[in-house]
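A protein chain is absent from this complex, but the other protein chains hold their places.
Order of writing sets the chain letters: A and B. Residues in each chain are counted from 1.
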Amino acid sequence: TAGNKIFHFGACRVSTSMTEIRAGFTAIKANIQARDPIRSLSILSYPHSLHKVKSSDRCCITHHLFNFYVDKVFKHCRTEDSFVNRKISSIANSFLSVRRKLGQCHEQNQCMCGQESTEKFKQILANYEGLNVTSAAMKSLGELDILLDWME
Amino acid sequence: EDALLPAPQNITILSTNMKHFLTWSPVIVQGETVRYSVEFQGEYEREYANESWIPISECSLITGTVCNITEDISATVAYNLRVRADVGAQRSEWGTLKGLFNRITTSLTPPLMKVIADGYHLLVELEDMGPAFQFRVLYWKKGQERRVLQKVVKEVRSVVHLDTMEAGADYCVKAQTYVEAINRSSSFSQTQCVRAHGDKSMWL
Partner (left out) sequence: YGIGKWIRKPECRNINRTWCDLSNETSDYEEQYYASVKAFLNGMFSEWVETTRFNPLTDTKLDPPMVSVSSTEKSISIILTAPEKWKRSPEEESISLLQVYPGLQYNVSVLNKKTKKRVSFEKDVELFLLNLCSVLLEIGFSKEHCIATLKDK
């Protein structure tokens, strides 16, 4: 089905149309990853995988990452390909809904940020700022499945 | 490029069961073929991407006055849509949808349903309405309206098995759709009742 998934981050419950986001990404994955020639750096997994994050910090990291993609990534991924642009728009607008719910959790103190998630997110930003904007944005978009796999 | 050509008018969205169509009135130019192009803008584009618009390639320079925008309305946020006309070198201004469209407002109709008594097995056949749809099926033994049972069907494949019936009893069934993405349900279908056929062919 459209595969809404309810993510439970402690008290914070976030309903996400995961299948729609996945379908959108799968449709453009090869195209986007082909635009990223850098094999030696990963924005999300370097130096440590997201899977190493403590479960108590998962909500905060997820909230940070959705803000990261909405504020920094999608807008720098415009391509010459109308189909790719439409799928990016689909993902970006789906991210908006999820980010809004995560933001509500954050305001209700259900999405606390520990030391680890703060450190991890700083590392992600450092990885991102280590490249020029377009390369960093395209690499981040190409790693969306790393985030989705980790969330699921 | 002058804008003598009037912009398309009466731009509306017809949205039923999560299928969304943009329609508009034709622009009439005697002896000419008018073509139309459609663009959309999600909340993301308005808030974070300089209010940019995204063309829908399947509805670029088309002669019809309908565009299927289902694929692009793929998030539960507010979308803006616009249409313009072209005749030769003439191009109209954009005609924009009055108000924003959110798929949460789609109208949901009850599912088509066929209830089957296969021997003592109560089965139901449901209409495949696409991946966004689940079905909530209620069934009960006639006369025991207070003991209603429920089955949620997430994927429509073939016939769905509800229950094993007792000989000679009537069983009634009704169903509604549920769309998780917008957290809404349709009204219930008409109730259908069947009776177990004791003598019909059995399993295996």
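By our rule, a contact is a pair of C-beta atoms (placed from the backbone, for glycine too) under 8 Å apart; a residue touches a chain by one contact, two chains touch by 3 or more.
These figures come from a predicted structure and were not determined experimentally.
J.: For a quick check of understanding: of A:40, A:55 or A:132, which residue touches the chain that isn't displayed?
T.: Spelled out, the listed residue whose C-beta touches the missing chain is A:40.
J.: Where does chain A touch the missing chain, residue by residue?
T.: Where chain A meets the chain not shown: residues 26, 29-30, 33-34, 38-42, 45-46, 49, 51, 142, 145-146, 149, 152.
J.: To test your reading of the contact rule: which positions on chain B touch the chain that is missing from view?
T.: 118-121, 123, 153-155, 157-161, 164-165, 167, 196, 198, 201-204
FYI, only the chains that are shown with their structure count from here on.
J.: Taking the mean of the C-alpha atoms as each chain's centre, how many Å separate chain A from chain B?
T.: 29
J.: Which residues, counting only chain B, touch chain A once they are in their complex?
T.: That would be residues 40, 42-45, 47-49, 52, 54-57, 71-72, 74-77, 79, 131-134, 154-155, 179-181, 183 of chain B.
J.: Any idea which chain A residues touch chain B in the complex?
T.: 1-4, 15, 17, 19-20, 24, 70-71, 74-75, 78, 82-83, 85-86, 89-90, 92-97
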